[in-house]
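To start, the structure itself, in structure tokens.
Of the protein chains in this complex, all but one are displayed in their positions.
The block that comes next holds subunit A.
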Amino acid sequence: MAEPKTKYDRQLRIWGEQGQAALEKSSICLLNCGPTGSETLKNLVLGGVGSITVVDGSKVELGDLGNNFMVDESSVGQSKAKTVCAFLEELNDAVKAKFIEEYPEKLIESNPSFFSQFTLVVATQLVESSMVKLDRICRDANVKLIFARSYGLTGFVRISVKEHAVIESKPDHFLDDLRLNNPWPELRRFAETIDLDTPDPVVHKHTPYVIILIKMAEEWTKTHDGNLPSTREEKKVFKDLIKAKMIASDEDNYKEAIEASFKVFSPQGISPAVQQIINDSCADVNSNSSDFWVLVAALKEFIANEGGGEAPLEGAIPDMTSSTELYVNLQKIYQAKAETDFLVMETYVCRYRLIEDEYNSPVQLELQKYLTDEDYCVAVGFYILLRAVDRFAANYNSFPGQFDGEMDEEISRLKTTAVTLLNDLGCNGSTLTEDLINEMCRYGAAELHAVAAFIGGIASQEVIKVFFFFFFCLIFSQWIW
């Protein structure tokens, strides 16, 4: 067996060993292993999830050979779940794989407790009625759920988790937290030891921009009643002052200072997003609170007390033109502050609506607005149609255009179904274009491999993101081509 560290090297560089460990602890259930499901799981098995369980009651048909890489000639007539599972096992011997030959709809009806054993369920190609039931089951059992569906040249991915909490987010913007608009005493004192007007051109050229900006900001406040530049005019004057300090045209540190001067202008304190989270009623923790909310409560404490209105400092600084000595000292000062602050985090919470709520009580105004918006009407049109085809199937036992022949009748039936759905959603009088309805019937519930690989790719990426605390997830997305 390959050294896992080597095998996973290219992804460890993104999510680190901690992230990898979270992935390896997960146990994932896949419902329906057509190409959308198979491709989703393929990407997850390669990345090294803990275990997978493939649920599908169907047998491999000739048509499946044309859209699913994980079945082949020899498997026609055999269990699709078994066949797909065998291929996935080949990809990564570290992943435990099993299959259950059963239709997901049946499990949802007869054995809801089945799902509580998993950390996450990927439900593919389910119709609306099954989605709504499964969503309720998983929400009650606190199991994460991701829906994925490919339909002709369109499809969607939808996440349903009770709460996705992001702590210690790792985005690049962390490097922006240099506190140039509000330096703490140690940083201020360090800046005081440095003379910007040094006669030595080499030293002048190697004074880091952090120091330049802190000193220039300090000087500014002295002559402006303690205020930093805020108006456009003031900001321009401030930048000109920096420029005037240059003694040669090749001083990259001064160029960097001008470029970064917006950091001096930005407001002190925490962002409105963080403010909203610490004001959440869940931040009043009790013994039932999750780890996340306990951390938020600690963060709230910190900001109110030792932080003096600021969040804890992350401590990393970006590379900048500087002498080695000044840079290393600067790094130490930031690091020391971060260690004192201790709580390094950025928080973000996302709560998802139940599918049922979305379906039964849509945000009418938005829906209506998007239906008439040139940029969004096609996407929203397909959103409506993806739901209309499920209603259609419930009434006529097949999807519109699923079989050849009588296309005109199918088109008019789908149109009627869509109009009724729009009325039910409160969008009376709204219509969908003939083009969209025709296209939807042309698709005839086809699961095209490339579309499935695209939707499956996104679904697998979202699975990874909901496992980790440090990535943001999508809320709802769908694609059309």
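As a working rule, contacts are C-beta pairs under 8 Å (C-beta built on N, C-alpha and C of every residue); 3 or more make two chains touch, one makes a residue touch a chain; residues count from 1.
FYI, contacts and distances are computed from a predicted model.
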Listed names "EF-hand domain-containing protein", "NEDD8-activating enzyme E1 catalytic subunit", "N-alpha-acetyltransferase 35, NatC auxiliary subunit" or "Nucleoporin NDC1", with the criterion being the UniProt name of the chain not displayed: "NEDD8-activating enzyme E1 catalytic subunit"
Residue of A:206, A:300 or A:391 touching the missing chain in the full complex: A:206
Touching the absent chain when the full complex is considered, from A:110, A:231 or A:324: A:324
Option touching the unshown chain, where A:53, A:67 or A:417 are the choices: A:67
Those residues of subunit A which, in the complete complex, touch the missing chain: 1-3, 6-14, 35, 39, 42-43, 46-48, 61-63, 65-69, 72-73, 90-92, 152-153, 171, 206, 319-320, 322-324, 327-328, 331, 398, 401, 403-407, 434-436, 438-439, 442-444, 446-454, 456-458, 460-462, 464-465, 471-475, 477, 479, 481
